[in-house]
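For this view, one protein chain was removed and the others were kept in their places.
To keep things simple, chains are lettered A, B and C as they appear, and every chain counts its residues starting from 1.
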Amino acid sequence: MKKIRMGMIGGGQGAFIGAVHRIAAQLDNEIELVCGAFSSTAEKSIASGKQLMLDENRCYRDFQTMFEQEALLPEDQRMQFVAIVTPNHMHFPAAKAALENGFHVLSDKPATLNLDEVKQLKTIVESTGLLYGLTHTYTGYPMVKEAQTLVSNGEIGTVRKVIVEYIQGWLSEAQSSDNKQADWRTDPSRSGISGCMGDIGSHAANLVEYITSKEITHVCAELTTFVEGRRLDDDGIVLLKMQDGIKGTLQASQIAAGEENNLTIRVYGEKGGLEWHQQEPNTLTVKYLDSSTRVLRTGGAHSERTSANTRTPMGHPEGYLEAFANIYMNFISAIRDYEGGTYHKGKDYDFPDIYEGVRGMALVESFVNSSNQDTKWYDITPLLND
Amino acid sequence: MKKIRMGMIGGGQGAFIGAVHRIAAQLDNEIELVCGAFSSTAEKSIASGKQLMLDENRCYRDFQTMFEQEALLPEDQRMQFVAIVTPNHMHFPAAKAALENGFHVLSDKPATLNLDEVKQLKTIVESTGLLYGLTHTYTGYPMVKEAQTLVSNGEIGTVRKVIVEYIQGWLSEAQSSDNKQADWRTDPSRSGISGCMGDIGSHAANLVEYITSKEITHVCAELTTFVEGRRLDDDGIVLLKMQDGIKGTLQASQIAAGEENNLTIRVYGEKGGLEWHQQEPNTLTVKYLDSSTRVLRTGGAHSERTSANTRTPMGHPEGYLEAFANIYMNFISAIRDYEGGTYHKGKDYDFPDIYEGVRGMALVESFVNSSNQDTKWYDITPLLND
Amino acid sequence: MKKIRMGMIGGGQGAFIGAVHRIAAQLDNEIELVCGAFSSTAEKSIASGKQLMLDENRCYRDFQTMFEQEALLPEDQRMQFVAIVTPNHMHFPAAKAALENGFHVLSDKPATLNLDEVKQLKTIVESTGLLYGLTHTYTGYPMVKEAQTLVSNGEIGTVRKVIVEYIQGWLSEAQSSDNKQADWRTDPSRSGISGCMGDIGSHAANLVEYITSKEITHVCAELTTFVEGRRLDDDGIVLLKMQDGIKGTLQASQIAAGEENNLTIRVYGEKGGLEWHQQEPNTLTVKYLDSSTRVLRTGGAHSERTSANTRTPMGHPEGYLEAFANIYMNFISAIRDYEGGTYHKGKDYDFPDIYEGVRGMALVESFVNSSNQDTKWYDITPLLND
Partner (left out) sequence: MKKIRMGMIGGGQGAFIGAVHRIAAQLDNEIELVCGAFSSTAEKSIASGKQLMLDENRCYRDFQTMFEQEALLPEDQRMQFVAIVTPNHMHFPAAKAALENGFHVLSDKPATLNLDEVKQLKTIVESTGLLYGLTHTYTGYPMVKEAQTLVSNGEIGTVRKVIVEYIQGWLSEAQSSDNKQADWRTDPSRSGISGCMGDIGSHAANLVEYITSKEITHVCAELTTFVEGRRLDDDGIVLLKMQDGIKGTLQASQIAAGEENNLTIRVYGEKGGLEWHQQEPNTLTVKYLDSSTRVLRTGGAHSERTSANTRTPMGHPEGYLEAFANIYMNFISAIRDYEGGTYHKGKDYDFPDIYEGVRGMALVESFVNSSNQDTKWYDITPLLND
């Protein structure tokens, strides 16, 4: 077995998410970063690459050059997939170019800047037959996978009600101009039509669809910009209707002062309920009608899939980086199958792909559209059918 | 000083809430239960009264008889106020009769069966000048009072966002006919136009208005009856607008399988956030923008009002009965003032009164009306002005 | 049925524990405080009694007068038992006089000032045949009773190991002279030979013996006085041997700065473990070998005895006063039996009595003796046999 070779677009010096991707990708020592177009200039890209101990020749000035040059390398040296970790507006052009040049893509979310782009991207993914993954990190946690398994096995009965929230406080104040991330995340041209809901509301939506295996069909949203002068929403509250009569609430905020990165989900069925908190991710609580409560912990005796996404025994806490690494590991297991000729679409590779990409963009657009209309319920189906 | 003499309507053998009221009323040994019309027949009422070690002569067949007979007793023996602990449809006639016969009233919530009745009741309270209290128990907790004080003192800055929820699971299944409480609570003629939202959604609304000192102005609600055959909602999810631009969510459920009595509130301001959970009521968490978190505990150094509603030192947990008793104690402090001629309306007696009664009924009606309309926002103001 | 009539010794104005006893005794409306010798002078006693709305004639100058005068009253008026809530050095003389005058006794702990006194008291209790109870409050909690039941039913298998701790921080600094309680609690002539271990270490020992139904047989203790000038220990750490090969640790502190009233117990058997925290007393955690954890909550489906000591449904938290009231209620159930002629010693009345009183004094003496010796283990058996 050999390591899978990865290139990277974005993630130059000082970029938080780039460093996270690199740790996650290489955590299990099965992926090797071999090249990158880390920044907007050749100089900066090389500087970043050198710090990463990369060969200077493989630190490219831009992604187009990278695709061209890598394609010239011998097959057993050239990168096999590219990780895209730029601000949102670059996701589509980078992914498009990668696929068109024959490289698999693992993209930071959202898939693209808007729904139109993601539909184009879907067509490209399908026509190239290449692999496309999206880092909705939070579904990488073992206890999220266990929750999905339990719901799917009927442990809590038919699902009736969901409560999902993703609240942060880091944008409670007008940010100073030197916070790069805060800067682009609140700029519509780089972030898309929504701020908070696009950035983290979309994670919440993805999580609730993942665990319940049901789709959101209607939303009733109220998006707000609390901080004066900000150009995008920094808070959103939503009523949900999902398939099979499930109802619920989804909320996201970046002005919930004092909150860190509080993604929490509760799912209630006819026979019981589930509760999971991202900040203490190794605990999954299952509550039953007869008032008994069971606490499940990462590393305990769980489903095969959960165990396959766990690295340490009980009581040795896993965290965000390990969850992130699971997305990478599941993605490259598909690459290995692909290269070995055993890949087939029907198989559950357990990583978010272009399907989640399209749904994510449609949901964000739904939140914004719903917030702008006076009618209570907004049906997201037409967006998906266009 | 002498004990205040209380009568009771409802709360006969086997009634949960009647027993709770009796413990709460007498917990501080300043109130004495002297008479009651506990049940629908004289026989049952006497049987209940005897078990409570009451004089048989003061166990009445109905509340009208009680008011008449008590009025004939010497002033220093007759009851001074009546606690109404019947199913909802009896609250208005009992309270009306009590006030018209010169007795103060402490009523279980909701104040009446509907908005029309509560407006009538308000007129009667105002015209008699007698005292009227409503047992929105949860505002009786010391840490809720501390939260109100902190918000009011600007500790978390101008409030922007609230999240309040009251979720239970005890009605997850169609109830058997021998559960008396479940029976009347799901019967519109005895419970009112709403089940879950009337019973517990109203507590959530009261709590969020109490802590923020702001009123809910608009609601966008979706009420659902999940259990087949049930005649009233067993779940409700609501978007809120409150005074001064506050937004938030309110939800209540009685089909959140596995949940006990989970009333939780979070309030976020420009400078920080507050979090309180009824099931662990002695802890109040305050989170700050600079990412420090402070944990306050019942019995610690708090505001004067909080301390006045606390009985034990830190680490000696107080519970539901003590919170309930605080409502009683604050109510009789007003009675003592009233009887001593020092009562005046402007003073903060810190118990829910007819104002909260009217708001409660208007809010429940708003939830139902909003749920029935296709327009997103429902303005509750017209209901209050009618 | 009639209320049981109680007298009180100690607990005058400003005494914390007296107020707690009065609330606890009367919480269920089955006990009535009818008289008292609340303070060291007739004047103060009357002042305290008046505040409690007692008849001035029954506020006595001292306990001897109270016993004599009450004995002269008609049988259906005179007090039936006396609650002793004075500083420790008065417990023995008050209890002795009460029993010799024909009154049942419920005493605050410790039973007496020392082991010699408690042995005398035991003789008196046995010779009079009257009832004697001791308020080891913490065994009154429903979840403690459930823990005892689970262990006794073999839920966690044969017990191997215990960890019990009772840590507070309120004596971290040399106390000012106007803290009455701190004052006598650190005075050997009023408190006994031990400070911290006598006051709260004894509660920890009682709790571990109650839950396991096993006796401590050997101790290895280190008592320390951390605060300069203090005359008694303010911290104690102990290794334990109990019957049947159980080992463990017991520790108590009043200088664990920042701690409130943190009494925590963990018990491990061959098949699982139990964990209970007094500060969140409505939760009992049971852990199993196969790594599943079950959370039990007050008000859930439990043993009959646990349910009989619970007042409210799940999710309506009970606290310290309710636990305390359970001791009173269980004590008067024995009084009712006694008066009805159905009392017999073998029956489990579920309140701590003179047996626990003797063990408590022996354990405290063991802690002190062990701390003073160089040999590792101190056998407590000889103390009990003397």
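Assume a contact is a pair of C-beta atoms (placed from the backbone, for glycine too) under 8 Å apart; a residue touches a chain by one contact, two chains touch by 3 or more.
Nothing here was measured: the structure is a model prediction, and the numbers come from that model.
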_Among C:53, C:257 or C:301, residue touching the chain not depicted_ = C:257
*May I ask which residue of C:82, C:156, C:265 or C:323 touches the chain that does not appear here?*
C:156
_Omitted-chain contact residue, chosen from C:29, C:224 or C:303_ = C:224
_Can you tell me which of B:169, B:300, B:317 or B:360 touches the chain that was removed from the display?_
B:300
*For subunit B, the residues touching the chain missing from this view*: 290-297, 300-301, 314
*Contacts of subunit C with the absent chain, listed as residue ranges*: 156-157, 160-161, 163, 165, 169, 172-173, 220, 222, 224, 226, 235, 237, 239, 247-249, 251, 253, 255-260, 266, 268-273, 286-289, 291, 293, 373-377
*State which residues belonging to subunit A touch the missing partner chain.*
1-3, 16, 19-20, 22-23, 26-30, 33, 50-53, 168, 259-262, 278-282, 297, 299, 311-322
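What we mean here is this: only the chains that are shown with their structure count from here on.
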*Same or different contact residues where subunit B meets its copy subunit A, judged by the half mark*: same
*To the nearest 5 degrees, please report the angle of the rotation taking subunit B's Cα atoms onto subunit C.*
180
*asked:* I'd like the most central chain, judged by C-alpha centroids against the all-protein C-alpha centroid.
replied: B
*subunit A-subunit C separation of Cα centroids, rounded to whole Å*: 56
*Taking each chain's centre as the mean of its CA atoms, how far is subunit A from subunit B in angstrom?*
44
*Indicate the residues of subunit C shared as contacts by at least two other chains.*
297, 314
